[in-house]
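What you see is the complex with one protein chain gone and the rest in place.
After this line comes chain A, so read on.
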Amino acid sequence: MDKNFQEEFTQIIKFKPPLYKQRHQFVKDLVEKYKPKKVADLGCADCSLLRMLKFCSCIEVLAGLDICASVMKEKMHTLSPLPVDYLQPSERSLTVTLHHGSVAQKDPCMLGFDLVTCIELIEHLEEPELKKFPEVVFGFMAPSIVVISTPNSEFNPLLPGVMLYRHPDHKFEWNQAQFQSWALETARCYDYSVEFTGVGQPPTGMEKAGFCTQIGVFVRKYPQTGESVQSEKPTEAVYKTVFKAVYPSLKDEKYLQNAVISEVIFTAQIIKHRLMSKHEEYGDDPERKSKFQPSMDCFSDYLGKLVVEKNMEPFVSGNEIYIPLATIFSFPKVNRLCGTFEKLRKLIAGKVTLSSDGSAVMFNIEHENEEN
């Protein structure tokens, strides 16, 4: 190739954002579009794609597979739940699992996925593995959608320094025709439709070279019957699980109960606090009054409206304050967590001190007055 020509492109070919980010963004957009619940990344390497996908709120099961356990382990802890995930458990449930194994082998843990991504994977496969790959991914795993990306060799001349392949470990790099014929054949064989696209736009005037990374998006034509899986003889587990993280979720009764109790008591405390400060406003402490001047936040407004309603008014009796459960239940946060009043009662039973008829949260204020 002409030396000047090459130098010219050294200046030109700069992807922004970087190409790997574009590939990730591509997958993320796909997830946004199809809202899959279960996603597997084959050849997940250092889990960077998984780390991005864990923030996608539609995903409930996330799995990674790689042939190299040590590279997965290197950063796998970043897939663990964060302290805040425990403090404020989310609505959705999420399980992240990492498996050590080969894409040329079948393992039942890969069944039932909605989306399987193979980003820059196939070009690392030796011929025997590449042969088995379609059967494992399309035949066995049979997800609704498969994304496969691979280098486009027609783009290589535009990249300086690329002798044969872009990476010494690549076993092959296909041109557009090669990839498309492989993809079409695979799609035909397993009843998928396939569309081709890519990331990394070629420079103007070189459009024929195609995208730097070519991508095939495979969509299964017919919904899975379930029989195909059962008809096969049960496969044995061959992958080794190297990491598993179950995120705290409100779907888990334990976390839901904690959240509800905490919210109920906290709400009740606020109402109590307001009730008591109201009482004190009649005192003669001038500073106290100014301290509790009416504030304009929505919470107090809301509370103001509420207490007008009958039967929901909190009241003081001797050293005890009663705050009706119905009042607490009407708070949006509690309401959203519990759904029904019955559920609320069930969840807080035995955990929160209630009045004798169980209709109100009760606080004893005797001791507090002494120390405050």
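Quick note on the criterion: contacts are C-beta pairs under 8 Å (C-beta built on N, C-alpha and C of every residue); 3 or more make two chains touch, one makes a residue touch a chain; residues count from 1.
As a convention for this text, contacts and distances are computed from a predicted model.
Peer 1: Between "Auxin-responsive protein", "Piwi-like protein 1", "N-acetyltransferase domain-containing protein" or "DNA polymerase delta subunit 2", choose the name on the UniProt record of the chain that's been left out.
Peer 2: Its UniProt record gives the name "Piwi-like protein 1".
Peer 1: Among the options A:P168, A:G205, A:G318 or A:G339, which residue touches the chain absent from this view?
Peer 2: The missing chain is touched by A:P168.
Peer 1: One chain is left out of this view; which of A:T97, A:T186 or A:T213 touches it in the full complex?
Peer 2: Per the contact definition at the top, the residue touching the missing chain is A:T213.
Peer 1: Tell me which stretches of chain A touch the chain missing from the display.
Peer 2: 9-10, 13-16, 18-21, 23-24, 42-46, 48-49, 51-52, 55-57, 65-68, 70-71, 73-78, 80-84, 86-88, 102-104, 119-121, 124-126, 129, 151, 155, 158-163, 165-171, 200, 212-213, 258, 261-262, 264-266, 269-270, 273, 284-287, 291-297, 299-300, 367-368, 371-372
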